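Excluded from the complex is one protein chain; the other protein chains are retained at their positions.
Take a look at chain A:
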């Protein structure tokens, strides 16, 4: 497992580069997931997002997810890049690329990766709405803490 398969970047992510990392002759499928900044969430309008990461630990946890995938779906290659800093609407926050000999594993592993990112990778998102700002507290994005604090 190469360390640069998992990155936290402050610049825009070049999707082609992430795909290239998992491209290989054995692969018959490459799935890519792009997480993008959504304008409307439950009737509130987002102006921009601000992502913060505990960078060194986040890279380790991304690598752990890659390892979990390779145990569950043997013969997959995984590359994940998450961007941090200020992102505006439609910009790409995360790219996950998975290659495998057959498509099913690539699809399944890719979905597993985004779910695990939301559970274990120390990255935080601050929503800047047109009427305020809040750190999004819940890892599954079901509850925001109104004052930036859990109750």
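Following the convention adopted for this analysis, contacts are C-beta pairs under 8 Å (C-beta built on N, C-alpha and C of every residue); 3 or more make two chains touch, one makes a residue touch a chain; residues count from 1.
In this text, contacts and distances are computed from a predicted model.
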| item | value |
| --- | --- |
| Protein name (UniProt record) of the chain left out of view, among "Amino acid/amide ABC transporter membrane protein 1, HAAT family", "Molybdopterin synthase sulfur carrier subunit", "ATP phosphoribosyltransferase" or "Universal stress protein family protein" | "Molybdopterin synthase sulfur carrier subunit" |
| Residue among A:5, A:18, A:69 or A:94 that touches the chain left out of view | A:94 |
| Interface with the undisplayed chain - residues on chain A | 35, 51-54, 56-58, 60, 82, 93-94, 114, 117-126, 135-139, 141, 145, 148-150 |
